[in-house]
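Before anything else, here's the structure in question.
Left out: one protein chain. Kept in place: all the others.
This part shows chain A:
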């Protein structure tokens, strides 16, 4: 099942997106560039503030850690030097979670790709200047086999979990793993995830030509963004 992405569900935020993966649903809002507090101001680039809000209760150390991971990822995406002494504010609200209680470490890593994709889509929707396009994906190793975009059941009793993000040029932007694995396995996983993420961004028609293109998933990100552009330019057509 390919993940689903809806752009601009919110009214007040500059950019917003709802992203649903096999496991989680995250609602992201991006505001920027906005005024920054004196304390966080950076003289030569925009400050990035990420807030993660769990579906119930208030955030704790786990959320702070995920925020730091997403912040550094977004720093590599945004053209921060265009907006010095300003702030780009990203709020990520988790709205649906797996019903099975997962182990803490597993749940943290499993959530990261959904957060990253939602945050990226919100930035695109908000029209913030970006350096590159990216897609994040999740994989688990279960009984020695790599499962890409796992379901709830795959996560229970898996050996290791890997979250990775790649840019359109195939550069690795994020890698977080937990569990037991060796370098060889990690390389195998990263190659599989690279193929999956590339397929999500692939040009229309290009993936059919590739061997086994169908099983790597449809280019959902490209479809979603294209739809958005078509909608934004609809007024020109009528002219």
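Here, a contact is a pair of C-beta atoms (placed from the backbone, for glycine too) under 8 Å apart; a residue touches a chain by one contact, two chains touch by 3 or more; residues count from 1.
In this section, contacts and distances are computed from a predicted model.
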Name per UniProt, for the chain absent here [options: "Ubiquitin-related modifier 1", "Flap endonuclease 1", "Exosome complex component RRP45" or "Protein wntless"]: "Exosome complex component RRP45"
Absent-chain contact - pick from A:12, A:169, A:203 or A:236: A:12
Contact residue for the chain not shown (choose from A:2, A:51, A:133 or A:159): A:51
Touching residues on chain A - with respect to the absent chain: 10-14, 16, 27, 29, 31, 34-35, 49, 51, 53, 55-58, 89, 91, 93, 95-96, 99
